[in-house]
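Heads up, one of the protein chains got dropped from this complex, but the rest are sitting where they should.
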Amino acid sequence: MVRRFINQLGEREAVDEVFLVAEKQLRANRNGNLYLQMRLSDKSGSLTAMLWNATDQIYSRFDNGDYLRVQGTVQLYNGAMQMIVNKFEQEPTSEIDEADFITLAAAQVDRLASRVGEMLRSMQNLSLRNLAECFLMDDSFMSRFTKAPAGVKNHHAYHGGLLEHVASLMELVTLVAPRYPELDPDLLLMGAFLHDLGKIDELTYERDLGYSDEGQLIGHLVIGVELLNGKIREAENLAGEPFPRPLALHLKHLIVSHHGEYAFGSPKLPMSLEAVALHHLDNLDAKIHSLGQIIRDDANTDSNWTPYQAALGRKLYKGALVENETGDAETEE
Amino acid sequence: MVRRFINQLGEREAVDEVFLVAEKQLRANRNGNLYLQMRLSDKSGSLTAMLWNATDQIYSRFDNGDYLRVQGTVQLYNGAMQMIVNKFEQEPTSEIDEADFITLAAAQVDRLASRVGEMLRSMQNLSLRNLAECFLMDDSFMSRFTKAPAGVKNHHAYHGGLLEHVASLMELVTLVAPRYPELDPDLLLMGAFLHDLGKIDELTYERDLGYSDEGQLIGHLVIGVELLNGKIREAENLAGEPFPRPLALHLKHLIVSHHGEYAFGSPKLPMSLEAVALHHLDNLDAKIHSLGQIIRDDANTDSNWTPYQAALGRKLYKGALVENETGDAETEE
Amino acid sequence: MVRRFINQLGEREAVDEVFLVAEKQLRANRNGNLYLQMRLSDKSGSLTAMLWNATDQIYSRFDNGDYLRVQGTVQLYNGAMQMIVNKFEQEPTSEIDEADFITLAAAQVDRLASRVGEMLRSMQNLSLRNLAECFLMDDSFMSRFTKAPAGVKNHHAYHGGLLEHVASLMELVTLVAPRYPELDPDLLLMGAFLHDLGKIDELTYERDLGYSDEGQLIGHLVIGVELLNGKIREAENLAGEPFPRPLALHLKHLIVSHHGEYAFGSPKLPMSLEAVALHHLDNLDAKIHSLGQIIRDDANTDSNWTPYQAALGRKLYKGALVENETGDAETEE
Amino acid sequence: MVRRFINQLGEREAVDEVFLVAEKQLRANRNGNLYLQMRLSDKSGSLTAMLWNATDQIYSRFDNGDYLRVQGTVQLYNGAMQMIVNKFEQEPTSEIDEADFITLAAAQVDRLASRVGEMLRSMQNLSLRNLAECFLMDDSFMSRFTKAPAGVKNHHAYHGGLLEHVASLMELVTLVAPRYPELDPDLLLMGAFLHDLGKIDELTYERDLGYSDEGQLIGHLVIGVELLNGKIREAENLAGEPFPRPLALHLKHLIVSHHGEYAFGSPKLPMSLEAVALHHLDNLDAKIHSLGQIIRDDANTDSNWTPYQAALGRKLYKGALVENETGDAETEE
Amino acid sequence: MVRRFINQLGEREAVDEVFLVAEKQLRANRNGNLYLQMRLSDKSGSLTAMLWNATDQIYSRFDNGDYLRVQGTVQLYNGAMQMIVNKFEQEPTSEIDEADFITLAAAQVDRLASRVGEMLRSMQNLSLRNLAECFLMDDSFMSRFTKAPAGVKNHHAYHGGLLEHVASLMELVTLVAPRYPELDPDLLLMGAFLHDLGKIDELTYERDLGYSDEGQLIGHLVIGVELLNGKIREAENLAGEPFPRPLALHLKHLIVSHHGEYAFGSPKLPMSLEAVALHHLDNLDAKIHSLGQIIRDDANTDSNWTPYQAALGRKLYKGALVENETGDAETEE
Partner (left out) sequence: MVRRFINQLGEREAVDEVFLVAEKQLRANRNGNLYLQMRLSDKSGSLTAMLWNATDQIYSRFDNGDYLRVQGTVQLYNGAMQMIVNKFEQEPTSEIDEADFITLAAAQVDRLASRVGEMLRSMQNLSLRNLAECFLMDDSFMSRFTKAPAGVKNHHAYHGGLLEHVASLMELVTLVAPRYPELDPDLLLMGAFLHDLGKIDELTYERDLGYSDEGQLIGHLVIGVELLNGKIREAENLAGEPFPRPLALHLKHLIVSHHGEYAFGSPKLPMSLEAVALHHLDNLDAKIHSLGQIIRDDANTDSNWTPYQAALGRKLYKGALVENETGDAETEE
């Protein structure tokens, strides 16, 4: 039978389907009655689900990360879909098609990782190419790099999201850098690769997405510098000669300044052309991805607008998607 | 004899060369003695020049926009080159090679204008292509569009600067838009063409660069909307049918939101994906161009840093230009 | 029987009365049960009402804008009055006294519109008087101008609110302008008339109050300039001579700068004395009206203070209304 | 002979006239040579004057506040008029017509003070009228109140400026308050009278304008509350009964909140309708006066714009003064 | 039987204990059913409690400030403990051990008040010592000073909190001042004593904690200056000689500037070394106390972090408390 994905569910629809569960919580309502709240997801998205009149026993019957078969009804609550669960049971892993749940398929991850390697290996600068090689041949690093999300809530907040964002940004760099001869393309490409690497330790993503203590206490900018320092030592051992110090400083500057403003946690403003370019390109890729996601996830087809996005201080206009077709009907007088 | 350009002049160098003059002023120093101050330029840049012990007669011997042969000496004053003029006379126009003074050669202007037309005519959307045609076939508009600067002080502040910036941004759009399927490439391209068009009336650029009353009172965002309204009326007459109203609104939104923040004079925040993309790409092109200019103009070769740029709140790092060569000398311990 | 108005209802009071309905929604509570939520209003105010255990059938039994006879009970919920509806039915329009529901009676609207015309026709400046006439004799414009609200949530958020605000501001101008000889009274009066006219297209107000796509994408400042441009063309046709260009620019400047700060969406700061005066007088009229409304609407008579107003960053002090009477009791030691 | 006033002086004009002197300073230029700098004024304005090659003896030949006959030449320096003094001598007071130097003539001061008294005595509220009487019959207070400026640099920065501003604001209140029935007119009028009274101790104005230690350490808002507390005690003695405490608190609130924002040194935001109204009306009167002054003082008739005003973040548009006459010449195409 | 304190209660625990009640409210839920909400406290903390299906009769059976014996169950709701009450009755005062409910025991209050007196009497400056004596010997003042809280929500928000904060700050001053010879230790100590005294009138604390009208309208900084003015008059009468005026101004400056920034309601920035020192030491004591309280009150032992604190813009890290013990387990690789 064809699976019904989360982003296909309609209001008041009855559901009987398997989902990946996360963020389970046993909570009391105002009356002191217990209920179970959890997050159900598949590769198309996620929604909050509630089971009323829960107990400690029910709560402990499964763990986050399990696959559950769930029966219930979908409701619109405060503008978001949620499910009222009537019944659930664990689904044997043997029955699961992982491709239904993983946002990026293994093949896609492989393709992106291979493309990142290809771009890095195409750099002219020997020092940078050696340094890149130390990352690429570190299996433990590559395993975390290809698994980590790029965020918890905003852009690319899913397994593989970091890889997807980094690869996309590097592609942008290879397109844009040649248009500005004053930019050093290798430096910018390596900066694009490095800028968010600290997220592999800032975030936790084995099961639920979250922040590690390290992430909260020092953040991915400083962690990224620490990772780079380690790899520079390896590159020096590998090459048998010191890594150029100004180049090392410039790479670190690209990392610590890429948020672009003090208010966003950059301890330094971008002070070189490459740092300025990296900040703007990163911002472009992240914003298009995250705002595009908000628009794609908006279930309401009655309005040209998403609900107000407090974090952005605005609603988003979805009209671009339909305006050409409907353009015939409404006209400029 | 080979011309010595402004960006080649060294400290304490004696000069005897022809320059384009602007911003002439007869001023009194603290002691009440009069002196003449003016701005001399050629295509490589400009510097301030002073003639001590001036008079009303000397002041009225030439006009802004004239070519003067000037003898004097170059000095470094507060970190900027200036010239102390000993003697000057008007240079007959017949002796001038205009290519030495015009930032963008006529051929370059033609090439860019033609490329802009080419990109606009390649749009799929018929309404937008018709609209674009109304701009392209308006000779009076094209003459101002290809002459206007993009600013008075910051990026692209010279004749043809607006064209150069718009063409560069449109090229960026053609590269970047295909990477994001959620973006409407025609809408984004037309937005890139339109976003700064109001500058043809906001600025004055027949002789000196400055702001018109209209520019100061209502600004190039609102002027741009007025220009667009006029052309939409023409396009409707041409096509014999109304221009799609949602499309018109979206184009206006791209114009009024492209500064991206209220604090920069946008009356609306970017609310569609195209508006967000346009804002970031515009910012990228303008910043790389203007910061690159600051670095290129910095005469001091003793430091890896430009002087502090108050408008940016930082110094700029010039090191990228030399670090690979010097990288051998200094190393990461 | 004497009608019981919304602002007279007390806590836990039983109600059987006719109201105008708006913003009807069929929503699910946390348990997945459906309920109907709507906004009931009469000319004295509005409150939220809920009908539990609703269905699609119930939901579709009436439309926004209908008059409903409602039976229910009033409750205080989170500091605001709301009604729990037990039963409702449509009320035949023939039974309705519209004066109970319209904030501004038709006679009042007529009086205000006529007063606006009178003030505009008293201007000395012929160009401005001609321009004003083009607005006044445009029936379609006047019909929208006298119907539009001045806002969705804040000041004058009801039919006729725009007219009421504009008339009040124009009266202020006629009082205040003569005290400052450096102000051009006609320019200021015309600015007061024009400043918010864009709201007739920015807002939707046939039934519910809201923002149009145009309003959200370009805003009432830019729309106002577009409206003015159209009327200037009419005035030129009418007068057979061009409208003075500096005067046109100054009027547009009054419109685009009247919010006074970039942060409030003005693309230009007020730069003339008239623009500065208009901004402050507009602010004064809007603030006294909207804060006065908050104080009048506050149902709690136990406190000298309204609840905290997040948008204002403060509570409001209601004490002025009673302090003289109670002044005898409490004294300054 | 007819006096030549400062605002009539032209560039490079020779001067031989009597001025009031202030802010004299013996300064060294970069070369270590001493010069005398001072501020010369008459009732039409003031300018900076320099005498080169000064000595201690020259410096001590006169005091601030003296009248000097000065011979010299006027120059434009950095956009402002200044005078290069060749010679000066003290002018016997018997030769002076004080009316040439005092901004507000004694008769004007008397008229304004009497008008302030008249408005205060017309209040309905007996407690406020008694309180006002305690101010009006205190000769020492009235002498300082009628002499104090309203500021050092900005609006009404001259003897009598405080009185002029307070009287103007009170006139505004009498015009505007009746339009808003929710405002208590007496409270607002008394607030207008009190709001800046602390300036009589915050500023020093016997000779030069400046800030007292008290003014800098605690400011005119807190000083104003202290003054009010003293007068309330007097009013209670006079009336033989306590002053209504809520009324006293409200008056203090009007004083401490009238700057309207924390950033401008108000320890409280305006929280009553009267406090909001007072803030906006005060702002209106002060802004029109100070910006009008900048426009009147601008010596440059070549431009429609004043120089950039850093404190305001903008240039000011002077065009309103001439546009009607020139309106015929320039037209909207 | 040993009392079970609020900070010892665990999730889903049944309770039968006596509490002090405050903030009782009869509220309607969304369905229009009434419930009773109140705040129960003992000296270890407080929690919100609800009684479902309440009536006006139940609501009026007790007053805020009464002691109630309560039976119910504790639940975790939105991360905070709350109690669902099944039954309650009034507890005779004779059965109460006040020490279980008062945050600061009478003995502790006495000790702190006596320590404050001791520090003040140890000052070298005779004028300040006389002034301090006027506060210390004013029984009515001391009674309010020792009872007042230091805030409503943030630091030291309980009876005696003001005394505790002032005493702690004065102890800090006696430790820190001697390390900086440029500081006047007596001035700083007196400033620490005075800085928050206005809170005795700004807040209401006979029963519930709240703000007085006076507190909201003029605030504790201005009230503090008024209190000081009164005591200076007493000190002058006592000493038979005037209080040094510069010293009085400096003390007032310490009061009005101690919040350190305009944004926090200081009408003046700290401008003397003592004012700067007082601001930073006050901030230190208040922050450690209030953040420490948030950490101590956090009931969740599963995380190293408190929930997000919106007022602080961050989570707080609780790890310091346990990291040494757990340090063995986790190591730096």
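Going by the order they are written in, the chains are A, B, C, D and E; count residues from 1 in each one.
Here is the rule we go by: contacts are C-beta pairs under 8 Å (C-beta built on N, C-alpha and C of every residue); 3 or more make two chains touch, one makes a residue touch a chain.
Given the structure is predicted, the values throughout are model-derived calculations rather than measurements.
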item: Visible contact partners (per top-of-document touch definition) of the missing chain; value: A, B, D, E
item: Candidates E:A157, E:V176 or E:L238 - the one touching the absent chain; value: E:V176
item: Identified contact with the non-displayed chain, of E:R4, E:R69, E:R115 or E:K315; value: E:K315
item: Among B:L76, B:L126 or B:A263, the residue in touch with the chain that has been omitted; value: B:L76
item: Residue of E:S46, E:T103, E:S168 or E:Q216 in touch with the missing chain, whole complex considered; value: E:S168
item: Positions on chain B where the hidden chain makes contact; value: 29, 50, 52, 73, 75-77, 84, 304-305, 315, 317, 319
item: Residues belonging to chain E that touch the chain removed from view; value: 125, 127, 168, 171-172, 175-176, 179-180, 182-184, 187, 232, 236, 241-248, 250, 253, 269, 271-277, 280-281, 283-284, 287-288, 291-292, 295-296, 312-320, 323-324, 326-328, 330-333
item: Missing-partner contacts on chain D, residue numbers; value: 27-32, 213, 216-217
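We adopt the following convention: only the chains that are shown with their structure count from here on.
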item: Number of steps on the shortest touching-chain route linking chain A and chain D; value: 2
item: Central chain of the complex, centres being mean CA coordinates; value: C
item: Remotest chain, chain A as reference, centres from CA atoms; value: D
item: Numbering shared by both copies at the chain C-chain B contact, with half separating same from different; value: same
item: Averaged-CA centre spacing for the pair chain B and chain A, given as whole angstrom; value: 38
item: Residue numbers of chain B (touch at least two other chains); value: 213, 216-217, 246, 250, 253, 271
item: Chain-chain contacts as defined at top; value: A-B, A-C, A-E, B-C, B-D, C-D, C-E, D-E
